[in-house]
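My questions all concern the structure below.
A protein chain is absent from this complex, but the other protein chains hold their places.
For subunit A:
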Amino acid sequence: MVAVPNLNKKRRMDRQLVTQGAEGRVYVGDWLNHSVIIKQRFSKKYRHVDLDTHITQERIKAEARALTRCRSLGIRTPAVYDPYESSEVILIDFGLSSVEERAEDKAVDLYVLERAVLSTHPNTEAFVSCCISAYKKAGSNAAEDVVKRLDEVRTRGRKKIPQKPCTSTP
């Protein structure tokens, strides 16, 4: 279980379900006199039990690691209080994260971000384009490679999006 501070400060006696997704449920609750968010991962019955346990544990660890690392870099993520591995629990979908440095991985991450923003907010093509320009600016050579890779990544897959140029300076 990853319990993290509940920034909305809602106090309940028991856990209260906030939301449920494909991987698990998120609750709000009290823990050691603190208001926390608890994420619990389901066990997948279609998997062999040992494999399921292993996968879930590794994802819990990876998420906790990613959250804490991001925090140390100044990214506003929840603080992990208790990644308890036995009852299938964790927080936020960082479960598939890794620390590989390859341009391909970074390009794919950018692509996922791009698609996520474009699909959830209307008229954000210019915004996304500016984000990528800013990324290039901030990262110099390595970033150039990643963005080149990003162009390649965009050509894969079924749904292709036309690119609008960045019209303002970030």
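In the analysis below, a residue touches a chain if its C-beta (ideal position, glycine included) is under 8 Å from a C-beta of that chain, and two chains touch if they have at least 3 such contacts; residues count from 1.
Throughout what follows, contacts and distances are computed from a predicted model.
Asker: What is the protein name, per UniProt, of the chain that does not appear here: "ER membrane protein complex subunit 1", "EKC/KEOPS complex subunit Tprkb", "pyruvate dehydrogenase (acetyl-transferring)" or "Electron transfer flavoprotein subunit beta"?
Answerer: When "ER membrane protein complex subunit 1", "EKC/KEOPS complex subunit Tprkb", "pyruvate dehydrogenase (acetyl-transferring)" or "Electron transfer flavoprotein subunit beta" are compared with UniProt, the left-out chain turns out to be "EKC/KEOPS complex subunit Tprkb".
Asker: For the chain that's not shown, point to the residue among A:R25, A:K61 or A:R154 touching it.
Answerer: Touches the omitted chain: A:K61.
Asker: Out of A:R25, A:K44, A:R69 or A:R115, point to the residue that touches the absent chain in the complete complex.
Answerer: A:R69
Asker: Among A:F42, A:Y84 or A:F127, exactly one should touch the missing chain; which is it?
Answerer: A:Y84
Asker: Need a quick check: the contact residues on subunit A for the chain that isn't drawn.
Answerer: Output for subunit A: 5, 32-34, 61, 64-65, 67-69, 71-77, 79-84, 86.
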